[in-house]
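The other protein chains are all here in position, but one chain of the complex has been omitted.
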Amino acid sequence: MRRLVAAVLMLVVVSMVTFAIFFLVPRLAGATPEDLASRYAGRTADQQQIRELTEKLGFYDPLYVQYGRFAKGLVLGADYSTGPTTEHCPAPCFGYSFITHNPVWPDLVDRMQVTLSLALGAAVIWLVGGVAVGVLSALRRGTVFDRVAMATALAGVSLPIFFTGLLSLSVFSYTLHWFPPGGSFTPFTENPATWAYDLTLPWITLAFLYAAGYARLTRAGMLETMNEDFIRTARAKGLPERTVVVTHGLRATMTPVLTLFGLDLGLLLGGAVLTESTYSLPGIGKYAIDAVTNNDLPKVLGVTMLGACFIIVANLIVDVLYAVTDPRVRLG
Amino acid sequence: MRRKGLLAAGIALALVTSGCGAVDPADGTDSVANGGVGKVHNPSDTKGGTLRMANSGDWYSLDPGDTYYGYSWDFVRFYGRALVMFDTQPGEAGTKLVPDLAETLGVPSDGAKTWTYKLKAGVKFEDGTPVTSKDVKYAVERSLDKKTFPSGPTYFGDVLDTQGYTSPYQDSDPEKLGLKAIETPDERTVVFKLKVPFSAFDYLAMQPATIPVPRAKDTGTKYKEHPVSTGPYKFETNELGKRFTLVRNDNWSAANDPHRKALPDRIEVSLNVSADDIDARLLSGDLDIDVANTGVQAATQGKVLADPAQKKYTDSAALPRLWYTHLSTSVAPFDNIHCRKAVLLAADHDSYLRAYGGDAGGEIATSIMPPQVPGAPKNDPYSFKAKKNGDVEAAKKELAECGKPGGFETNMSYRTERPKEKALAEAMQQSLGKVGIKLTLKGYPQGDYFKLYAGKPDFVKQEGLGLLAGGWQADWVDGFGFLQQIVDSRVIRATGGNNNLGVALPKVDALLDQALLETDTAKRNDLWGQIDRTVMDEALILPGVWAKVLLYRPAHLKNIYVNEGLGGYYDFVQIGVK
């Protein structure tokens, strides 16, 4: 419970800090309200037009009023003029883009399914793959398998996504035509098979990056665990080797792995930025990149908030998970 | 930078591993480099198929009243018909305006202050409703509302006699047609009343703001989600920020639209596709057109140009853009024309071009207006091309006449974040150094370059910025679009934010006024040429590079060419895929 309250407080602080970053810092750096607004105006807009726009966007108000409006929008929703009518941005109103003229939240919800699909799919692959390789490597320490696996893992962690991503697209999509080109995404609810097929390359690429780290972590953990006394005890009981490795060795190794997994996943849900942009997948990360390139402050703010939420929630879950997976840790 | 390098390596490797042979060379056509420049490549009238396009960014707005990007003005013609349009022809013909929604080009009266257009009969919206003059008026009215539509240009608000009219959404008129400056005497006649003579008004009538909008369907900022079509295609789906598709509009008739071939049955546009992915897909034939027209990425460019098998699918398209250096008369000794001429003569034009990417980046400019702009001088008064590394002797002669035979010292400004501009400044430093002109380079942040630094007269004078590096791109290919913002002294504001960095010549101002009154196109174009030559004679601008962009045209595309009027874009409405 205390953790929950702390998490909510964290969110409030995060919203203030993000707000300050986007609206206070530019002002401190010398930008006038008109400068902020002029980003939303055409090339030949004159001073008068920019002033009007600034007023419409509310950039003249003191910052606390602007934050208040933003916070109020989160809780109660807000109204925005579309010209002939006004549009209601229902709570939670994460902001309203004046460039694309739509509330940010539905966009985020819409993008979420892509990021969720990408992250969860990749997560399953990298967790299973990384851990399996890590375990095998640890058990066959020093063998050719171990060496090859660890070299590949090193490549995995050090090769950037846009490299492996472009390479995979070029080879498997544009040359061999085994997989669809970048930008392909089918909602799971529409057709699960196509969903998986479209996401195969991004999944593997993203999973490769992470699996590498998990393989290394698992291998190191297993090497340590398999030397523990309780493993010897397990063998002494006459347990089959597979049970010894999986039920006893792996189980003890999984706590740090799962902790990392929770955090990684939380971070990824805030947007798999590089993977999404490399494969042009319309997820949260791509949304963030596009918002930044288009200087669309409300969107950037919304994504930042969402990302922060995921990280905070992931932390909370990891704490709980930790307590669940390790009886020696008590929930406070 | 590091990321770029890795990217380049990534692509190079990707191309190597894909065997470079993604495009089937056996397409049966004789593709050649620049095959789509000046002529139609693979002419065809075959209908059918899907045109696949991608944009590396979002589409700022599909609302005809809120667009500014060149690619939007090109693309909007799929679903909207403005009063006039650039002719859909390759080469010079494409820079001429032809009537689209109107029967003829605008008919001026009252000394070019009144412009009348008569709409063609039988043009309908996608729902079958006939287009009337009121729809055109309403469309222009709403485009004036910069609170709702801040992204579009402001030309109509500047030239129309609006009498304080701001927006149809604030309009007390029941039909929301309260703007006095546009009259609709009958269903098919639109009359524009200007507050000043504007002979080039047809270029405004060409802008998407005149594409009719039915008031009943106007949803303000939401209209972009489904603009009501008058063109050959209408929106089928539109997922903001992701993709949209167009399908044939059955209520469009080729009979009253001679300028659109409308060959594909369907158009698919993906948004926010990574630029590298776009290149890879273009090269592999999985994509037809890169909408944004920014050209292939640097890494792809090098690769494609080096490979004859790929080079034949490229077009080097001329943009209405000039990279230039301004000479500040407010900074001595540039108050003396001979010292200015010395700079023009001493400059190394070849290194200027190399700073901007060499042949792929453009060509050496010899005047302000690039040759595709009607009326451009097309002469080389200072022999830039003949003496492309600079004419040291002639420059020294001018220096002597200026009273500075040993040279002088001055400063040159450039935008810090632009490596090309910095390279140019360094090239200038070197070439001017040969005649004793010592340049000190000063970089300023690009965000405020015009507002606080190079575009602010006091600052230029105070800091002694004799040379100002800059560039200009016209909104459309004509003398007014190209010159007015950079040579009319009356647009210079003391508070900064100027595009005109200090060209103030009474003769030029007078010629501009004269041109704005001249409704005869040929004569007017001649006046633009005179203005250009006058500025060149006064040596106020050192033109550097007429910019070009390297476009990639996948082998299977038909009926494709660069439309020079649109400013170096492929003419989207003519492309076929069968």
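Labels A and B are assigned to the chains in the order they are written; within every chain, residues are numbered from 1.
The definition used in the following text is that a contact is a pair of C-beta atoms (placed from the backbone, for glycine too) under 8 Å apart; a residue touches a chain by one contact, two chains touch by 3 or more.
In this text, contacts and distances are computed from a predicted model.
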{"item": "Among \"Dipeptide/oligopeptide/nickel ABC transporter ATP-binding protein\", \"Transport permease protein\", \"Pyridine nucleotide-disulfide oxidoreductase\" or \"HEAT repeat protein\", the UniProt name of the subunit that does not appear here", "value": "\"Dipeptide/oligopeptide/nickel ABC transporter ATP-binding protein\""}
{"item": "Partner chains on view for the chain not depicted", "value": "A"}
{"item": "Residue touching the undisplayed chain, where the options are A:L11, A:V171 or A:L239", "value": "A:L239"}
{"item": "Identified contact with the non-displayed chain, of A:E34, A:D61, A:D146 or A:D326", "value": "A:D326"}
{"item": "Among A:K56, A:R111, A:R216 or A:H248, residue touching the chain not depicted", "value": "A:H248"}
{"item": "Missing-chain contacts mapped onto subunit A", "value": "228-230, 232-241, 243, 247-248, 251-252, 255, 325-328"}
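Quick note on the criterion: only the chains that are shown with their structure count from here on.
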{"item": "Residues on subunit B engaged by subunit A in the complex (per definition of touch)", "value": "3, 6-7, 9-11, 13-15, 17-19, 22, 54, 57-58, 60, 68, 142, 145-155, 157-158, 167, 169, 218-222, 224, 240-243, 270, 272-274, 276-277, 280-281, 283-284, 286-287, 475"}
{"item": "Residues of subunit A defined as touching subunit B within the complex", "value": "40-46, 49, 52-53, 56, 81-85, 87, 98-102, 107, 160, 162-163, 166-167, 169-171, 173-175, 181-183, 277-280, 282, 286-287, 290, 293-294"}
